[in-house]
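For this view, one protein chain was removed and the others were kept in their places.
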Amino acid sequence: MADTYQTQTAGSQWLGRAVLYALLVVFAVYYLMPLFVMVTTSVKTLDDIRAGNLIALPQEISFAAWFKAWGTACIGVECNGLKGNFLNSVSFVVPAVLISTLVGAFNGYVLTMWRFRGSDVLFTMLLLGCFIPFQVILLPMAQTLGYLGIANSIPGLIFVHVVYGLAFTTLFFRNFYVTVPSDLTKAARIDGAGFFTIFWRIILPLSPAIIVVSVIWQFTQIWNDFLFGVVFSSGDRQPITVALNNLVNTSTGVKEYNVDMSAAIIAGLPTLFVYIVAGKYFLRGLTAGAVKG
Amino acid sequence: MSTLSIINVKKRYGPVEVLKGINIDVEDGEFLILVGPSGCGKSTLLNMIAGLDTISSGEIAIGGRVVNDLSPKDRDIAMVFQSYALYPNMTVRNNISFGLKIRKIPKDQQEETVNRVAKLLQIEALLDRMPSQLSGGQRQRVAMGRALARDPALFLFDEPLSNLDAKLRVEMRAEIKLLHERLDATIVYVTHDQIEAMTLGDRIAVMKGGEVHQLASPQQVYDDPADLFVAGFIGSPPMNLIRASVASKEGKIGVDLHDGGETFFLAAPDAVQSGLSAWNGREVIVGIRPEQITDDMARGPERTDRVKRNVKVDVVHPTGPDTLVLIQLNDTPVTCRVHPETRVRSGDTADLMFDLSKLVFFDPDKETRIR
Amino acid sequence: MKLTWKLAASACVVAAALSGCERQEEAAAGGEVEVLHWWTSGGEAASVAELKKMLEEKGDTWKDFAVAGGGGETAMTVLKSRVVSGNPPTAAQVKGPGIQEWAREGVLANIDSVAQAGNWDGLLPGVVSSVMKYEGNYVAVPVNVHRVNWMWANPAVFEKAGASIPTTWAEFQTAADKIQKAGLIAVAHGGQPWQDSTLFESIALGVGGASWYQKAFVELDQVALNSSTMIEAFDTLRMVQKYIDKDAANRDWNLATAMVINGDAAMQFMGDWAKGEFTAAGKVPGTDYVCMPAPGTAGSFTFNIDSFIMFEQKDESAITAQAHLAEAIMDPKFQEIFNLNKGSIPVRLGMDLAKFDQCAKDSSAEFSSSSQEKKLVPSWAHEMAMPPANKGAMFDVVTAFMNTPGMSSKDAAAGMASAGKI
Partner (left out) sequence: MTTAANASSLDRPHKRFADYLETALPKIVLGPTLLIALIFIYGFIIWTGWLSFTESRLLPRYELTGFVQYISLFENERWWVALRNLGIFGGLFIVVCLVVGLLLAILLDQRIRAEGFLRAIYLYPMALSFIVTGTAWRWILNPGLGLQNLVRQMGFENFTFDWIVTPGMSIYTVVIAGAWQSTGFVMALFLAGLRGVDDAIIKAAQVDGASPTRIYTSIIIPSLRPVFFSALIILSHIAIKSFDLVMALTGGGPGFSSDLPATFMYTFAFNRNQIGLGAASAIIMLMTVVAIIVPLMYSETRRTHR
């Protein structure tokens, strides 16, 4: 659909393109602004920060703040930087993302290929779960986790993230699988394949695009989560967002903005990386089905 | 023995009954067509035979075994889908052998079967391609190959040709016919295309509204439709159905027709004389196929069951082998099929020969045949 | 099976040497203490580290549970969830009436035995110990005493503007006018609700005096809350507001302090934790900056005491460790180190203050003298005087007043009265 307009004259076309690119660049600048502030601040020295304005370029570039944020900054009584928390985050984000994606895929598969009476109602019920503000469920969840004996543990945290990620992953997979002809499942059933065989051998191999969408979405949500992380983790296994908060929101003391900013970027790097590396597939996955309501 | 018995089968979705008691027996090696407009329940019935849909009541038996409680894989059937339903992530070879793999058939036997089927369908060159690299006709062949590989008691075809273009459709139709004859397989074939139904089937079940309206051989369905629906559904161009008053003339019962001008009388065939006499003076629907209204230069000597009438012609459609002439009878458009050499022009009048031997009559309210 | 268990256990011992392992090694050494606090920065964190060291000397394990942000607001959320899930920490940083509220839920431990052994009743001033007790039993340990009604001034700025450091609100206005004329900011302030209320609290104390303050903000007396004194206090706040720069909204307090340090602003009304910022910037009290009671509040003292509440423990070793923790907090050594870092004064009476600076010494002196003259009052802006619900509602009134130019002092006073009724 891009080759739409050959009707204009060359001159007005050139002007049009110029305006087009100008617009795009203006938006790009707007979008990059916070990242620019963060990156430049993180490589400034403290004196530089105090002296100049925030948007000014650094006088000299120093990565000391980065090393400090990663390895030696004090968070609470420990002075080991963010590296431990980074690993903590990895240790629960990865299983939570995988489990919620897998269960979402199964749900989507059942809701489209094995419909039964009430399955649509169930889906709608689940969708409502997307809209619950997480602050509301903190206390009942704490009580439930305590009852289950997994309060303030990594399994508990994984559980919470899986529970509240399911609505989204199910939505993604369900919307994708409605575009897959149900004849495929029927053919496979007649060929003798069972429920799981069809899923693993036929349906899942069709799903990379939507798996990427689900994984990116869940990874971003869970990695960036603060509330569940701070409430349902234990003191020594706090996720990186909590550590970042502890580092940045110091109640007193000298603010080392360059360290704060380095820490913020470090905390954001994995999700940034995922978006930039897999962004293309993300768009492809959206095209493949998530768009259709 | 690969027979199929459908005994008083019903399907309900909640309060809605979509199949209202179907009874069909299919003999070993028979080619049964299920035909009807969309929503008639033909695909639902096929899915129930396949085990993809549950049976609300009644029984379905394949090869003398009631399969109501069996899952699709245990019913010894194979199915070809309208969308082909090829597994997009597998090569043609794996598509064909998937069912065998699942059934844990030994590797060498799998290979042998794949090669045999591929040869039969002339798709040997395609075995290592992915479905996305195939044309529509090739996909169709692969889908059939997948069914053939399993060598089942019963083949089910769900509108397998409707996604193909006209030329391919004719080709594949012939091929399916040939295959059936060669394999001597029992086939249930769903279509909404009555030409497919006529050319392929040993018997046709014409369905509408969850009921079988007629179950008979193609010729019988064509010549002797059970009711108004079958009459209108089978045949292309369809049978002309004209409202007319029953009258008697010269001791014969018949109907009065007019083309806007003069009224003329068409006598009913002898077989219906007594049946129709009860309707004297009332309106019925008379059915006459286009090829039964033709030009007089065609067929042989004068017969009593043929009458010539001069009728005003509205439009002339040459189709090649025939020319279709549109006229108006009792304010209903009527199609006639004449020889292409005939020089009839729109707006003229023409002498048309009515073959009265095959006139059929229907009760306009109950839509049943008057015999 | 057994082998892997042993391997796991030994791996744990190794890990414990590095950081601090969980359960298994509890039996080997003392107990484990998990302490929820929001002291994550610089001097505070160093102080907590000291506490950790002291406990480790006694063979206990310290499991740090730091949650920063919003003056402990996030930490309180976490604490509630932990208690609801039946998994409370050993101790948590809770203060003022909050102690009583938690105690009422029946989840706190009685630490009278430690208190008796350490003669806490003798060491702590009555106002302090009564806050730490619920129904006569100690359930919490105090750490320090902050004085909130300080004014931090940069004499160089006053000099430049030709003004003198004020001791009454009338003097304040004259001085502030001069400073503003000189093109400088008179009052460094951050427009966050707790800072607004901190400022207002000092003003109210200066305008109304300690006994009215006690009636209004501690007893929540309706007449005092909706009195002409309250209206006058709000009028004064409106006056002071004129001297705050426009960009103050949501400014962190330490940024405001930096304005005083850098000579951009003349004074800030803030508790004695602000001193840490001056010290960190290498400034000397008395010459580079001066600490004075907020105008009109000389001789009065609004206190803010940090304390730890002790949660009921099931495990024998955990109970012992908890006792160790309580002892350590009251230990003179810890009290000295902690309060030197934090800018506050020790909660224990009769300690040697040789290492403390002049501001702290003044603070300590006024703490005892104001106590005798009944001018020692709890800081309501720092949750020492009333339940969080009332405090929050009053924050809303003060903040609304600060941000709504048309709001009258009379309306504000009425608002305070209804906030006292929740």
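Per-chain residue numbering starts at 1, and chain names A, B and C are given in the order in which the chains are listed.
Definition applied: contacts are C-beta pairs under 8 Å (C-beta built on N, C-alpha and C of every residue); 3 or more make two chains touch, one makes a residue touch a chain.
Predicted model only: the values in this text are computed from it and were never measured.
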Exercise for the section: Give the labels of the shown chains that the missing chain contacts, considering the complete complex. Expected result: A, B, C
Problem - Option from A:G71, A:P155 or A:G194 whose C-beta touches the chain left out - result: A:G194
Fill in the blank from the handout: Hidden partner sits against chain C at residues 70, 73, 76-77, 80, 83-84, 101-102, 104-105, 191-193, 245-251, 387-389, 391-393, 396, 399-400, 402-404, 422
Problem - Residue numbers in chain A that touch the chain omitted from display - result: 1-5, 20-21, 23-24, 27-28, 30-35, 37-38, 41, 53-55, 103, 106-107, 110-111, 114, 116, 119, 122, 124-141, 144, 163-164, 166, 170, 178, 194-196, 220, 224-227, 241, 244-245, 248, 257, 260-261, 264-265, 267-268, 271-272, 274-276, 279-280, 282-283, 286-287, 290-293
Exercise for the section: Using the touch rule from the top, list residues of chain B that touch the missing partner. Expected result: 5, 7, 23, 25, 59, 61, 64-67, 69-71, 74
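The rule we apply is simple: only the chains that are shown with their structure count from here on.
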Exercise for the section: Answer with line, ring, star, complete or other to describe the graph linking chains that touch. Expected result: line
Completion exercise
dist(centroid_CA(chain A), centroid_CA(chain C)) in Å evaluates to 37
Practice task
Please compute the C-alpha centroid of chain A, do the same for chain B, then give the distance between them in whole Å.
Solution key: 55
Fill in the blank from the handout: Note: in the complex, chain A contacts chain B through residues 181, 183-184, 186-194, 197, 201-202, 205-206
Problem - Complex contacts: residues of chain A adjacent to chain C - result: 74-78, 138-139, 141-143, 145-147, 151-152, 230-232, 234-236, 242, 245-255
Problem - For the chain B and chain A complex, residues of the former touching the latter - result: 47, 50-52, 71-73, 77-79, 81-85, 87-89, 98-99, 102-103, 146, 150
